[in-house]
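All protein chains of the complex are present and in place, except for one that has been dropped.
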Amino acid sequence: MNASAMSGCPYFQRKHLLASKKQVKEDDVDAAQSGVNKASKGGIIYGDYLQLDKIVSSQLLQSELKGNKIHDEHLFIVTHQAYELWFKQILWELDSVREIFISGHVRDERNMLKVNTRIHRIVMIFRLLVDQFAVLETMTALDFFDFREYLAPASGFQSLQFRLLENKIGVPDNQRVPYNRRHYRDNFRGQEIELLLQSEKEPTLLQLVEKWLERTPGLEEDSFNFWGKLESNIFEGLKREKDKIEQTPDSEMKEELMADFIKQKELFMCLFDEKRHDHLLSKGERRLSYKALQGALMIYFYREEPRFQVPFQLLTSLMDIDTLMTKWRYNHVCMVHRMIGSKAGTGGSSGYQYLRSTVSDRYKVFVDLFNLATFLVPRDWVPKLNPNEHTFLYTAECCDSSYCSSEDSD
Amino acid sequence: MNASAMSGCPYFQRKHLLASKKQVKEDDVDAAQSGVNKASKGGIIYGDYLQLDKIVSSQLLQSELKGNKIHDEHLFIVTHQAYELWFKQILWELDSVREIFISGHVRDERNMLKVNTRIHRIVMIFRLLVDQFAVLETMTALDFFDFREYLAPASGFQSLQFRLLENKIGVPDNQRVPYNRRHYRDNFRGQEIELLLQSEKEPTLLQLVEKWLERTPGLEEDSFNFWGKLESNIFEGLKREKDKIEQTPDSEMKEELMADFIKQKELFMCLFDEKRHDHLLSKGERRLSYKALQGALMIYFYREEPRFQVPFQLLTSLMDIDTLMTKWRYNHVCMVHRMIGSKAGTGGSSGYQYLRSTVSDRYKVFVDLFNLATFLVPRDWVPKLNPNEHTFLYTAECCDSSYCSSEDSD
Amino acid sequence: MNASAMSGCPYFQRKHLLASKKQVKEDDVDAAQSGVNKASKGGIIYGDYLQLDKIVSSQLLQSELKGNKIHDEHLFIVTHQAYELWFKQILWELDSVREIFISGHVRDERNMLKVNTRIHRIVMIFRLLVDQFAVLETMTALDFFDFREYLAPASGFQSLQFRLLENKIGVPDNQRVPYNRRHYRDNFRGQEIELLLQSEKEPTLLQLVEKWLERTPGLEEDSFNFWGKLESNIFEGLKREKDKIEQTPDSEMKEELMADFIKQKELFMCLFDEKRHDHLLSKGERRLSYKALQGALMIYFYREEPRFQVPFQLLTSLMDIDTLMTKWRYNHVCMVHRMIGSKAGTGGSSGYQYLRSTVSDRYKVFVDLFNLATFLVPRDWVPKLNPNEHTFLYTAECCDSSYCSSEDSD
Partner (left out) sequence: MNASAMSGCPYFQRKHLLASKKQVKEDDVDAAQSGVNKASKGGIIYGDYLQLDKIVSSQLLQSELKGNKIHDEHLFIVTHQAYELWFKQILWELDSVREIFISGHVRDERNMLKVNTRIHRIVMIFRLLVDQFAVLETMTALDFFDFREYLAPASGFQSLQFRLLENKIGVPDNQRVPYNRRHYRDNFRGQEIELLLQSEKEPTLLQLVEKWLERTPGLEEDSFNFWGKLESNIFEGLKREKDKIEQTPDSEMKEELMADFIKQKELFMCLFDEKRHDHLLSKGERRLSYKALQGALMIYFYREEPRFQVPFQLLTSLMDIDTLMTKWRYNHVCMVHRMIGSKAGTGGSSGYQYLRSTVSDRYKVFVDLFNLATFLVPRDWVPKLNPNEHTFLYTAECCDSSYCSSEDSD
């Protein structure tokens, strides 16, 4: 127990004062020796706890097996294992968040801290994974060439965890770029296929967030009726803008302003056209239901309301995940281009070309949250909350029993 | 095989031209489909290659075992496993570099690229490991408190690989901060102690670099005699400076200049005092032999000579490793402070206080390379090379057979 | 306006469909051309907006002025200018947050999103600044030596903005390491001294956070009385632990458990000893008032309550700032060690030694928040909220007028 910890305590303080009349140095070697070894007294130790016997014995070089040990293959293995370790962690967080949503515990707003923290943790992990390419890039194309032949047909496309991760976040099957004209699941076998099928059937993070957004308080038509009020505010606002333009004298600038105005009006007409939305949804160009989109926009506009601060952070983190996943894909593409130029991948794919095609908005699960930025309006067009609505928005759907049981199931 | 790869080839080019008269899009979904699946044809696949069955099945939560599953323990385990994976990679690189030095293959300068690349890779890994704390820091003190009791007496002090790494780089036993007044090796058992003892006996990276520096061409007293020439140049230079100061009229500034001059002269008198050096060496305040220090300074001053460019990069990377290891230690301290305040560590140490005491120049293996910056002199004090010495410096100790055998042993 | 933006719109959709029957490529060069240049129509342009004439004309090399242009001095200047630009941004965020607290607008919880976002932004900037050293470290000691003499007596200690930043966050005058035995303010002149004095007089972030923590709802003795309840829960808990230990048969282990128990009990006796706290406060070993400490611990324990989620994030970000500032200081130390070994600084300081002494808990403004981790207790020792207290904790001190006026003053 060190000096500063004890600094609140009369008994220990005295000894501390005797030991040094002046400031206690932070790198004091003596003070650092006050502990007692506990490892010798039984119980689990570090290496066993982390199962390091398995972790650090799993680097078997194919090149060595085939009698031509290539130094850099070790880096190749370790890097991929580190990726898979972190994928496991992401799946762990993702499953726990999905469980909070599925079980309905998200209705107790106390659980939003957990949801937010865990989604944010996924963001931080992806940030690390994007940086991690810098380590693998210390291997040159020529070093890779020396052992690449031994790897075939192993390939990153066979990473089960990465596919599960995509599925559970919500990359839809019909938006995937086929892999050598075949379904992505054809790269897997036996139990792996089971797990993939199951992950496609379970509610995705996207779907769960969608349901949650649809419940955004304030959307109810018979109450605050956010959407109705917003629509009328926007078209009134546009009307005022049009009037202002029409009152300016004729000029090239007036024409341009009017052209811009027409574009803007058409844009908002589309926003409020539910049929159009459903059509786009069916084509995969939108991903959230009409109602969920309304909820998201409502959270955007009222993000400063205490009730919406944490939900707003959540939407931001979801976009972070999307962005980082595409950055990960793009960094992957860059590395592959450097490693194999334009050769085919070890698994037989078109390599660079295949990967390049996945850096696409098709793989952006929460693309609608980005596109909402298209529909921002001036603050004074946003429907005002009245004091009652404030109160309403503050109320939590709190229920202690479910909260506690969420703890248990955690 | 994609379009741009084939762009040099008449046969494929044609098909490509038919497919699209305009520019081929880089995210072209069709072009991305030209591969052929190879995984179904036998051979090793991704998961087996990486032994993922072991890697992703090694996360056993002690809290769950004890009937109180705590979500964040999974992060704690995975983070530490990722550290250990990377430690293994660092050891892999470190051992290979030490082997090149030990076997004498370093005398063939072609092997310097390997040495440099691998040392640089260690730098890049440490950079990642420093950043990796940001992920663990998403766990708060309160989350950690929930499962911390289940970990005892496991503790990071029991990381065998980290101690091996320190030993192999060259942290000397007598500079280590004791751990609870006991020798660091007391935290280990059986075969681990063997490995640690062996790593203490083998030549460290520091010692190997020292021997290599001692052979720096140009140090020979009967030839270029760098050290002798440097000494006489410096004291002539100082003499000129003193004369200049003495010629200025008396003033406060003159006194200050003279005081500075005396300090500087004493500094250089020490540099050329071999006995003093050996005394400091015996106390652990210097780490490189007198001769090696000369070699390092010679590389500093002639770093632009082709012969010395890569050696200079190596010295820079060695300082990078030292710096990053202390940054790693410091980030570790910061994290521990946040997690446990000033409590004792799980292994029984004084925790924060112990770790704080290891962020010290005592643990900087290549501290002499930093301190050499104290002894820089103006460019025109550095002994000039004559054309013959240029030639000399260019000559490599090349011998094809040893080079080839280094490949074999690699 | 691009295709996906327009995807909600019948009018534009048609044209889009004509243009391409298949998927629209994301790097489509034609679709990218649909914009209209506006720069030619008047208004401000990029370079004027950013005042680039000033920004990119401010790199005057002293070495060039003195007839010996040294290439790397440019990097030295630009790096420091980039630091100062970001310091200005940090001050901008810091002042705005302090203003929200000072004006009382923080009582409207809607403003907490702003506070949190801006404090988090400071965190992100510091993270960048820590990384930024990697760029300056591409300059070696030898390159620096070539122009270092021209800089004297300029020195980073003369950075006004950095001192303002320390003062405004709350580094107390009496905790500063003196600089060459003189007061830090002696390095400054005229109006700079005024600004520093003023920043010392104004409420610091620390003081403002302290006042805010003191108002934590639930601390009132005549209501929920968190502190009283916690004290009695803890000592009851300790009593139960003691009983359990006493019932075990005599053994070495029993003695150890009892010794640990006594330490723990003393620790908590200190926590609840207000006089002791005030004594430590007077010595600078604690920084928050007794009441504020209670508020912070309350937020820690009830962090999942909707009312406390955002405050909890704020406390976490404040620790992040402290941690990153010490990492910044430490990275600075490492760089200086490499650049000048153990020479004196250009401003005349002891250089490395001075900087090393500032990497200390003395400079950790929110050190109490870290040390609170020492006082965590099992979840079932934390006083239970009853439904009414939930309701209480949910209520915001909302007042629309102040909220609006905060907007104005922003």
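Note that the chains take the letters A, B and C in the order they are written out, and that residue 1 is the start of every chain.
Here, a contact is a pair of C-beta atoms (placed from the backbone, for glycine too) under 8 Å apart; a residue touches a chain by one contact, two chains touch by 3 or more.
What you see is a predicted model, and the numbers here were worked out from it, not measured in a lab.
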Among C:71, C:239 or C:283, the residue in touch with the chain that has been omitted: C:71
Omitted-chain contact residue, chosen from B:193, B:269 or B:335: B:269
Of A:167, A:342 or A:357, the one touching the omitted chain in the full complex: A:342
Sole residue of C:103, C:155 or C:264 that reaches the chain not shown, by the stated touch rule: C:155
Chain not shown, touching residues in chain A: 23, 25-29, 140-142, 145-146, 300-301, 303, 316, 319, 323, 326-327, 330-331, 334, 337-343, 359, 370-376, 379
Contacts of chain B with the absent chain, listed as residue ranges: 1, 4-12, 26, 41, 109-114, 116, 253, 263, 266-267, 269-271, 273, 276-277, 280, 285-286, 303-307, 309-310, 312, 360-361, 371, 374, 387, 390, 394-396, 398, 400
Chain not shown, touching residues in chain C: 1-6, 26-29, 31-52, 54-60, 62, 69, 71, 74-75, 77-78, 80-82, 84-86, 88-89, 92, 96, 117-118, 120-121, 124-125, 127-128, 131-132, 134-135, 138, 151-161, 177-182, 186-187, 341-354, 356-357, 359-360, 410
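To be clear about the criterion, only the chains that are shown with their structure count from here on.
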Chain separated most widely from chain C, comparing mean CA positions: B
Shared-contact residues (touching 2 or more other chains) in chain C: 26, 303, 371, 374
